[in-house]
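Have a look at this one before I ask anything.
What you see is the complex with one protein chain gone and the rest in place.
In this document, chain identifiers A and B correspond to the written order of the chains, with residue numbering beginning at 1 in each.
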Amino acid sequence: MGKIQLTKVRKAFGEVDVIPGIDLTIEDGEFVVFVGPSGCGKSTLLRLIAGLEDTTSGTIEIDGKDATNLPPAKRGLAMVFQSYALYPHMTVRKNIAFPLKMAGMDQAEQDRRVERAAKVLNLSNYLDRRPGQLSGGQRQRVAIGRAIVREPAAFLFDEPLSNLDAALRVGMRQEISELHQSLKTTMIYVTHDQVEAMTMADKIVVLNAGRIEQVGAPLELYNYPRNLFVAGFIGSPKMNFIEGAEAAKHDAHTIGVRPEHIAVGDGPWEGVVGLSEHLGSDSFLKVAVEGIGTLTVRAPGEVNAHHGDRIRLAPAGKIHRFNTNGMAL
Amino acid sequence: MARALSHRRMWITTAAAWAVALLIFFPVLWMILTSFKTEPSAVAMPPQFLSADWTLENYAEVWARSDYPRFFWNSVVIAVGSTLLGLVIAIPAAWAMAFVPGRKTKDLLMWMLSTKMMPAVAVMIPLYLIFQRLGLMDTRIGLVLVLMLMNLPIIVWMLYTYFKEIPGEILEAARMDGANLWNEIAHVLTPMALPGIASTMLLNIILAWNEAFWTIVLTTTRAAPLSAFIASFSAPQGLFYAKLSAASAMAILPILILGWFSQKQLVRGLTFGAVK
Partner (left out) sequence: MSTHSSRLAARMMVAPSVVLLLIWMIVPLAMTLYYSFRLYRLLSPDRTGWVGFNNYLWFFNSPDFWLALFNTLALVGGVLVITVVLGILIALLIDQPVKGQGFLRILVIAPFFVMPPVAASIWENLFMHPQNGLFSAIARGFGAQPILFLEQYPMLSVIGIVSWEWLPFATLILLTALQSLSSEQLEAAEMDGASAFARFRYIILPHMTRAITVVILIQTIFLLGIFGEIFTTTQGGPGSASTTLPYMIFKQAIAAKDIGRAAAGGIIAVILANIVAYFLMRGLGRNLEN
């Protein structure tokens, strides 16, 4: 139904190789998240799959058929854009029905599908409004509605939540996850937010400078990052990296310790608290440790350390080891 | 204290602004007033304002002595026709420039604009000869073509600036939704850009209505619009001020009224979409 296979896909804008060559398989029904810093090529990769950009070389197969040179409309994919890209001059009903109208579907079937999608997305009361009269979350739902009525082989999401405020974002994240569970259709989701990636994905593809750094399930990436980039990108707050003598003790060029894997109390490391943020549930501390540098520590909420306090720290979890090339040992 | 001062300042600026506006408008006002005076009253010294002899006679006479409705209809056909034809040709071009820009797009736009810098007089004779050869002389279709070509660069440029305000993602969404190029332009782009298209249309109707070189050179009677009407009227009539004013008023009032009613769109159009 919605298996997508990329083989040696390359994209160059003029002289610049934005994507030097990617091989990737997305299984039918999978929720795949492309994540990476801005400019890493994740949106370009999505647009290549959508057909909004030409591939410079390589092939894109959808359901086993070569789709590399098909126009977007013929690929059977639906896309939800960052700005939602709703048609401002059409009502919600017409927005959602637009792809059906373009497909030449008869009016009764159009109405039936629009009503059904509206019901799923709680939009039934808004069908005769224009996008301009809707809230951000409702617009997002309309964009999703427009995508699902076509019953596409796969959904493409391009940073769909970045225009919503923090509270709505959590809600929509869950809605999209639930939608995936009920539809069981392939979804490809682009974001720069690793929390979205961790919470939603079946499979995360970490991209950097147009290259795939690692592909895997969220916890796999968290527990076994293949290199420094993935280790630093996945997890929040960011993993602490320590070089020099301390790393040499572990027979590595660099070691990485996640903030949540450092215990406050007794231990080999001693330092002065610089910044302390008390969230209630957790306390984030920045501690200047002699001979190592500044470490970020995620301590339980009851730890009561403040600026200027001297505390001792101990690693209390996995220590990640990396060689001189930044690859995990 | 501060409030009283600013209140006074507002009245001063209001008075100043009204004085300036009336000064700019005064020639038109004076022409309209003169058109309602008898001929002796129109040239009386000192000029008569309220004490003038008012009459509608001038309009009646101009109406009787010339075929005003024909001139008027020619103006409408030429102005609206050239604008609509221009839009049909320019919308696809502006779509391409705004949404599929290349390295040469800006240059192309500037080149189009530069074709307007060619003085009409410079190509008067060739065009005259071409018109004779093609039998376009004194035809409305000929003038529609010429005025369309004259204003095409302006139409393309204005539409381009309006289209650029529309996010490309919406057109991409339409493409993903299965729209072909025609659907994309007809069902998504054009309705979204309607205010801009309306402004463009208005401005170009006015420019075409007021064009007074080709409309005079390339017509004699059948296709002559109001610009030719006024040109013919002022020459032999000599110094009949009141009638000249009445004829002038009849030539400009249709567009003046249209312009006033659609002022908001027009001001948007006047800025050629280049000033926000």
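We take it that a contact is a pair of C-beta atoms (placed from the backbone, for glycine too) under 8 Å apart; a residue touches a chain by one contact, two chains touch by 3 or more.
Note that the structure is a prediction, hence the values are computed from the model and not measured.
One of B:20, B:141 or B:194 touches the chain omitted from the figure, and that residue is B:20. Between the chain not shown and the residues A:30, A:53 or A:159, the one that touches is A:53. Although one chain is hidden here, its contacts on chain A can still be listed: residues 51-54, 71.
Although one chain is hidden here, its contacts on chain B can still be listed: residues 10, 13-14, 16-18, 20-22, 24-25, 27-28, 30-31, 34, 43, 45-47, 89-90, 92-93, 95-97, 99-100, 102, 106, 108, 110, 112-127, 129-130, 149, 152-153, 156, 164, 168, 181, 206, 209-213, 226-227, 230-231, 234, 239, 241, 244-245, 248, 251-252, 255-256, 259-260, 263, 266-268, 270-272, 274-276.
The criterion applied here is as follows: only the chains that are shown with their structure count from here on.
Separation between the centroids of chain A and chain B, computed from CA atoms only, is 53 Å.
Residue ranges on chain B touching chain A, taken from their complex, read 167, 169-170, 172-180, 183, 187-188, 191-192, 194.
Chain A contributes residues 50, 52, 71-73, 77-79, 81-83, 85-89, 98-99, 102-103, 146, 150 to its touches with chain B in the complex.
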